[in-house]
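Note that this complex is displayed minus one protein chain, with the remaining chains in position.
All chains are identified by letter, namely A and B, in their written order; residue positions are counted from 1 within each chain.
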Amino acid sequence: MSIIVGYVPSNVGEAAVAAAIQEAKLRDEQLLIVNSSREGSLVDKNTASEEDLARVLDTAVKAGVSAQVIESTYRDDLTEEFLGLADKHEVSLIVIGLRQRSQVGKFIMGSQAQRILLQAEHPVLAVKAP
Amino acid sequence: MDAKHARHDSTEKSLTSELTPEPQEAEALTPEELAAQWEAEAAEPAGPIANLLSSLVVLGLSIAGMALSVGLGLGTPSAPAAGMWPFVISLIAAVMAVAQIIVGRAGGRDGEKFSALSWYAAIGFATLILMVVLMPIIGFEIPSLLLCFVWMRWLGGERWRSATIYSILIVAAFYAIFIAALGTTIPRLF
Partner (left out) sequence: MEFFGPVLDGFNVVLDPTNLLYCLLGVVVGMLIGVLPGLGPAATIAILLPMTYGVEPVTAIIMLAGIFYGAQYGGTITSVLLRLPGEASSVVTVFDGYVMAKQGRAGAALGIAAIGSFFGATISIIGLTFLAPLVASFALDFGPPEYTALAMLGILLVATISGGTKIKAIIAAAVGLFLATIGRDGFTGAERFTFGNLSLADGIDFVPIAMGLFGLGEILYNLEERHRAANAPVKVSKVWPQRKDIKEASGAIGRGSVLGFFLGILPGGGATIASLASYAMEKKTAKDPSRFGKGAIEGVAGPESANNAAATSSFIPLLTLGIPANATMAIIFGALLIQGITPGPQLINDNPQLFWGVVNSMYIGNILLLIMSIPLIGVFVKILRVRAAILAPITALITMLGAYTIRNSMFDVLLVVLFGAIGYLMKKFGFEPGPLVLAFVLGSLLESNLRRSLLVLEGDPTGFFTRPISATLLVLFIFVAVWPVIKSGIEKRKAGSLASTIASEKEKENA
């Protein structure tokens, strides 16, 4: 069994990974760190750089957790992509970060986190940025 | 919705902590590695059948061109008639088409195979034709809105909310520029 965590290079993402590492250590399971980037633009701030991924992986290894980074791409639906990966690896826990969003922002952009919480078929741990 | 599912084969590449301690070294940086990488990313060449077909189309068109040119009259080199020059061009095209059939019989490296994604271009073309048909009847606003929405939502993978908002903004901007500011006579509804 393994734990999957969604990583984005922001303090919410870092908080999610930190929580996921603790959880993985506690349960003694493998950690899957997912960074999924969107197709279509040349640059996206949610795409993690090689350095970011290496650092996150290193933190996990230092904490004594066996970890793996998964880089994937999605076209329009991050939720579907992320939950698909969770199903594929038959995870025991999904860890995601939650960010503050105004009502208007949520209406326009939608909330991926909200959809993951509602649609996931696995237990979900939602973490807020400190 | 078909288009969306056809495209939903996410690519996945993993780095495992045990196997590669320093993942950033996986990047190709020398010109040779880069060339190999671009080569791998490039679309597959069109292949021998596409080559044969396209050459045959050219051959057919050039033979038709020659026949029509003969109909116009060739004249003599010192007093060429209207058909002389198009005849010469068609002859060159025909010879080249035959040469291409022979040279490219193994397929060659040019062109690109049609893929599932080629439907996107076909759908794009269909929306453009629809716009040409609808514009004189109901003005440019609604067809433009439709075109933007289809291209963003299904061909581009925007979510429906952002696709709707951007489509409306774009059409409003076009209305402001082409109708309000430039005063062009594009057929319009409002």
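We take it that a residue touches a chain if its C-beta (ideal position, glycine included) is under 8 Å from a C-beta of that chain, and two chains touch if they have at least 3 such contacts.
Predicted model only: the values in this text are computed from it and were never measured.
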### Query
Any idea which of A:12, A:32, A:48 or A:116 touches the chain not displayed?
A:48
### Full-complex contact with the absent chain, from B:81, B:172 or B:189
B:81
### Message
For subunit B, which positions touch the chain that isn't shown here?
### Response
7, 11, 29-32, 34-35, 38-39, 42-43, 45-46, 50-51, 53-54, 58, 61-62, 65, 68, 72-73, 76-83, 85-86, 89-90, 92-93, 96-97, 99-100, 103-104, 108, 110-112, 114-115, 117-118, 120-121, 124-125, 128-129, 131-132, 135-136, 140, 144, 147-148, 151-152, 155-158, 166-167, 170, 174, 178, 182, 184-186
### Task
Touching the hidden chain in the full complex, which residues of subunit A are there? Just list them.
9, 37-45, 47-50, 52, 71, 73, 75
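Note that in this section only the chains that are shown with their structure count from here on.
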## Note on the structure
subunit A to subunit B, mean C-alpha position gap in Å, rounds to 37
### Query
What does subunit B use to touch subunit A in their complex?
4, 7-8, 10-18, 22-24, 27, 156-159, 161-162, 165
### Query
In the complex of these two chains, what residues of subunit A are touching subunit B?
36, 39-40, 50-51, 53-54, 57, 60-61, 66-77, 80-81, 84-85, 107-110
